[in-house]
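Missing here is one protein chain; the remaining ones are kept as they sit in the complex.
Labels run A, B and C following the written order; every chain starts at residue 1.
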Amino acid sequence: GCTSNEPQTEDDGGDDAAQAAPAGANDEPGETVTIGFSAPAADHGWMGAITTAAQEEADRFEDIDLQVAEGTNDVNVQISQVEQFINDGVDAIVVLPFDGAALTEVATQAMQEGIPVVNVDREFSTPEAARVTVLGDNYGMGRSAGEYICERLGDQGDAVIAEIAGIDSLPLTQDRSQGFSDALAECDLEVSNRVDADFTVQGGEEAASNLLQAAPEIDAIWNHDDDQGVGVLSAIENAGRDEFFLVGGAGSANMMREIESGDSVVEATVIYPATQAADGIRLARLLAQEKAMSDLVEVEVPRMVQLYAPVVTADNVDQYLPTAFES
Amino acid sequence: MSESPSTAAEAPATTGQQTVSGSGEPKFRLGLGHSLGLVLALVALLVVGVTTSGERFVGLDNIMVILRQAAVIGVVSIGVTFVITAGGIDLSVGSVLGLSTVWASTVATQTMAEDVHWIVLVACALAVGTVCGLVNGFLVAYGGVVSFIATLAMLVAARGLAEIISDRQTQIVSVQGFLDVFRGNLLGVPVLVWVFVIVAVAGWFLLARTTFGRRTIAVGGNPEAARLAGIKVRRHTVWVFGISGLCAGIGAVLMLARTTAGTSTHGYLLELDAIAAVVIGGTLLAGGRGSIVGTVLGVLIFAVLQNLFTQNNLDSSVQAVTRGAIIVLAVILQRRFSSARRT
Amino acid sequence: MSESPSTAAEAPATTGQQTVSGSGEPKFRLGLGHSLGLVLALVALLVVGVTTSGERFVGLDNIMVILRQAAVIGVVSIGVTFVITAGGIDLSVGSVLGLSTVWASTVATQTMAEDVHWIVLVACALAVGTVCGLVNGFLVAYGGVVSFIATLAMLVAARGLAEIISDRQTQIVSVQGFLDVFRGNLLGVPVLVWVFVIVAVAGWFLLARTTFGRRTIAVGGNPEAARLAGIKVRRHTVWVFGISGLCAGIGAVLMLARTTAGTSTHGYLLELDAIAAVVIGGTLLAGGRGSIVGTVLGVLIFAVLQNLFTQNNLDSSVQAVTRGAIIVLAVILQRRFSSARRT
């Protein structure tokens, strides 16, 4: 299985992004469909992986003609990209909106014109705006990280727990933080130091070096994003600190290798699949070709696919590493 | 060369050809003539569009998509044209736009708008934008803070304030009257586009045909001469920044209509796009020469480019590289054509 | 006022006080004196830091954290100081830095570095940066593209190229020799900080003490006069941009060492921070006057501010608003102090 998705609803072939040839009845070439894809700018590793994975997935199918719009963080531009897809009469649209609420109207419009929309990662504000929504579980991610820390430190009431968040103004960051503090609250812990980076290596390094300076004694750190985690680790190494353990987020191959090595402060990471958009492309293809999901009892493609957020630790890392994304 | 320091490093080229310009005709007057290179670049892009994507590219539908997209950045860029012509710079427009959308879409404002009239919502956005602009203007004119720094500070502060007000939540606009009007069409053309056209024409008129415009050019061209000629340079500076803020407020209204949402992330990095459009349009970054027509063309070129890329199946990184090359080509083309006209 | 058109809108304030200035000493020469306001702002921030976070704030550890953080942006800003002093602007430094880290950390380069010497990796980063800078310079000097546009195009293109080369993946640096040297300490001070200090001193020397520096100021202050004095303005412009590119390359080396990784997202929006530091430091955005000492102080102020915020666990929105206010205050403070010294 590719990342994390096997416990959830997902067709078989889609799991295995790492393998070359897809298999299964649904993967047999059908009529060629044009799929419009729009996502934010690849200004951080995970987002870069998203776009790359989507493109690779489309290349895998000769019956997909993927129309990729330039990545943008300007919702105004993103709206016109979707408008243009509608104009061009594409067969399906996959959108990872920069801001879900802001793209709801135009997505609704596409749906009304009969073009199925697959909403990835950041949710629209109304369900009618998308035929399928593929979501990571941000709140669940926070919870998983929190629960892991609870497990390790639950008996230490005065444990110092730090959090290195991503971009604070994004709802997904807020969800993650909420899940994290909710889970911690259940074992009477709380976040004592919190900084936000910006999902970049550089931002992670800066935030972490300041954080380490501000908190001389830490027991655990949760870092929301493994891409910025490269910078975080660099800062930790530089400060020569190892009195704590670190839980990552997103599940990049880099981090998993750290976990595998066993001598790193990184003990675990919570997966947030970067293949969501690739899944979205697949689903869009099915919708456009009016195929159904072969792996579910229900014949139709489901409304909502929420990907699971498992925790990767030294115990199960070999299971996840082969398919993790190189951020 | 005292007037072009900001582009000073590129002066030799200028000296060689531009300052020797013979037709003493003021350049912003020539409107399309001066912008011939830009028009050609635009036409070239359209031709490429038609070749690669078929006639649909210049179909009415697609043109409207382009224009609707251009509307927000266009309105903002027109305000920025004034500031740059007056010799300043405004880095804050993007985040002021964000703040205005947030303020206008708070529950309080929306409730009031529903109780009274949707115009309240519009007025709120415009007021927030204008006030931010005026604050910039005061800092620059009376505080003696260079405009780059003053508006940079405003950029940071307005974004922060927007986050605080919205609690970083995206606020949905539900004032139906507002949505009906601004998301609608008038004579087959989206209201958004009408607003853009009106602001552009008003901006052109203000800059090219009124005493206000003349003062703006004088203040930007040689502030000392303007002052000695009795122009109240400081007060004028405040107004110019006010206009830029007002335009950001109008842009916020359009953004609210287009996205039906207000959020602090609206307008992120918009300032760079706006300044780029203004400068490509032929307004001197050093001040003293401004062209609204050029700005509009600059905005359209960027919007068409965007549209063109979406049509073509290019990898988005390749798109970025291509965009860089095209920007340079467009500018060189423009230089060629405007200097060819002169000699 | 011929020297400040880009800040023209704010001219009246300047005119009132500067042209009547008594001390005729050239300002870039005064070094610390001229930057008194900045030094005071820095001290004030440190005092606030000590009050809110205890003495640890000015402890050696924390100082080193601040300095290491300042190193990357500092090196880049020094390059940008040259471009701005010469009357141009360089928006591309951030993405050129990103491209350099990516190129230097590709498998091919790293393998070669491991086989030969880690210096290959460093040379690669510096070469990529310098070449990008020279391309900017050629476009500006010989292509006649204004620097804002030329470097904006480079910004977009270099970022795209970096994404293509890296396939949008973060490339971990594993050349041990490189990491050992650049992540290490020398006499108790991180090598990163040494590099910053060396570049700063070299930059100061180059700008204030050499023919090259004088010519840079002349080209920025009055390109026509520079040309008439027999200075090859175009060629000089190319070199100045080359320096900026080289500094971005040095920044890339530091970034590689600091993060142990190369990625196309490195340096995102760094250009804005760099330009802000340069301008706060007292270099005229219009060209013709530049201060490396000021730039270094500007960089330090921003770094201390960042550190201060983190130490105090401030919400990032509140940070933003505060930061905006502090920027304006620092500049007004500086104006106060420098004009007080003059009258």
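In this text, a residue touches a chain if its C-beta (ideal position, glycine included) is under 8 Å from a C-beta of that chain, and two chains touch if they have at least 3 such contacts.
By definition in this document, contacts and distances are computed from a predicted model.
Matching "Heme exporter protein B", "Ion-translocating oxidoreductase complex subunit D", "Dihydroorotate oxidase B, electron transfer subunit" or "Sugar ABC transporter ATP-binding protein" against the UniProt entry of the left-out chain gives the name "Sugar ABC transporter ATP-binding protein". Taking every chain of the complex into account, the chain not shown here touches B, C.
The missing chain, though absent from the display, is touched by one residue of B:Q69, B:Q171 or B:N222; that residue is B:N222.
Of the listed positions B:R68, B:R159, B:R289 or B:R323, the one in contact with the omitted chain in the full complex is B:R289.
Across B:R56, B:H117 or B:R214, the residue that sits in touch with the chain not pictured is B:R214.
In the full complex, the hidden chain is touched by subunit C at residues 1-3, 15-16, 19-22, 24-29, 209-212, 214-215, 217-218, 220-222, 224-232, 284, 288-289. Although one chain is not drawn, its touching partners on subunit B can still be listed: residues 2-3, 19-26, 209-214, 217-218, 221-222, 224-232, 288-289, 342-343.
Definition applied: only the chains that are shown with their structure count from here on.
Chain centres here are Cα means. That of subunit B falls 28 Å from that of subunit C. Put simply, the C-alpha centre of subunit A and that of subunit C have 34 angstrom between them. Residue positions of subunit B with contacts to 2 or more other chains are 163, 168, 315-317, 319-320, 323.
Shared contact sites, meaning residues of subunit A that touch two or more other chains, fall at 42, 51, 168-169. The touching residues of subunit C, when paired with subunit A in their complex, are 53, 56, 61-62, 65, 68-69, 72, 163, 167-170, 172, 183, 255, 258-261, 263-268, 306-307, 310-311, 313, 316-317. Those residues of subunit B that touch subunit C in the shared complex are 1-15, 17, 83, 86-89, 139-150, 152-161, 163-164, 168, 219-224, 227, 233-234, 237, 240-241, 272, 275-276, 279-280, 285-288, 315-325, 327-328, 331-332, 335. By the touch rule above, subunit A contacts subunit B in their complex via residues 36, 38, 42, 51, 55, 65-71, 73-77, 79-81, 83-85, 87-88, 98-105, 125, 168-171, 174.
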